[in-house]
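Yeah, one chain of the complex is gone here, protein chain that is, but the others are all in their spots.
Then we have chain A:
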Amino acid sequence: MSAISHHIPEPLMAAYAAGSLPRPYALVVAAHVSMCDACRATVAAHEVAGGVVLDEMVKAPVEEDLKASVLALLDAPVDPEPEPVKRSGVYPGPVMEALKGRPPRWKSLGMGVKQCILETGDTGSVRLLHIPGGRAVPDHSHNGLELTLVLQGSFSDETGRFGVGDVEVGDEDLEHTPVADDGPPCICLAATDAPLRFNSLIPRLLQPVFKI
């Protein structure tokens, strides 16, 4: 496996550590951190900073009997925490959790391209994409910020090559034509804060690959 060379930008890491990053992006960060120790250290460093802020926090007295009730609960039996969902194949633990432990249920978008929507809501959406080698990655409108994490295979565009563990950060300014490299299908986890736009996807996919 080649080394990860495209990481998550610092402001997103800080927002993830602070808990303010919308869930679709947070899933991509959690998946990337599961694969990348450099970014795991970055999150932990931001948490140290969060801890420093906590240390300096203006104290708010808790109810007088809270301590006694917490101490009384220390021995109380607790339901065992569910085991964290483990990595399965190319899908890191947090992705498997979003998949509820089951393999992805792919929906065809044509031309061999498939997707599996993991979550979609007010804060955006996150999905898995499956692109056969040599095919163009569907044009996922860059109306907002889009994070694309490679889980299998690789893709290339004008800005470089993205292999397993790499994250491409797309925004309104990024104009590119990503194409899955020859070889095994490229599987990506893609999160965006823009609503899903299926319509724009189809015409693009109908174009022969060599014309894109």
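In this section, contacts are C-beta pairs under 8 Å (C-beta built on N, C-alpha and C of every residue); 3 or more make two chains touch, one makes a residue touch a chain; residues count from 1.
The definition used in the following text is that contacts and distances are computed from a predicted model.
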Candidate names "GMC family oxidoreductase", "RNA polymerase sigma factor", "Phenylacetate-CoA oxygenase subunit PaaC" or "Formate dehydrogenase iron-sulfur subunit"; UniProt protein name, chain not shown:
"RNA polymerase sigma factor"
Residues from chain A at the interface with the omitted partner, ascending
9-12, 14-15, 17-23, 25-27, 29-31, 33-34, 37-38, 40-63, 66-67, 69-71, 73-74, 78, 84, 86-87, 92-94, 97-98, 145
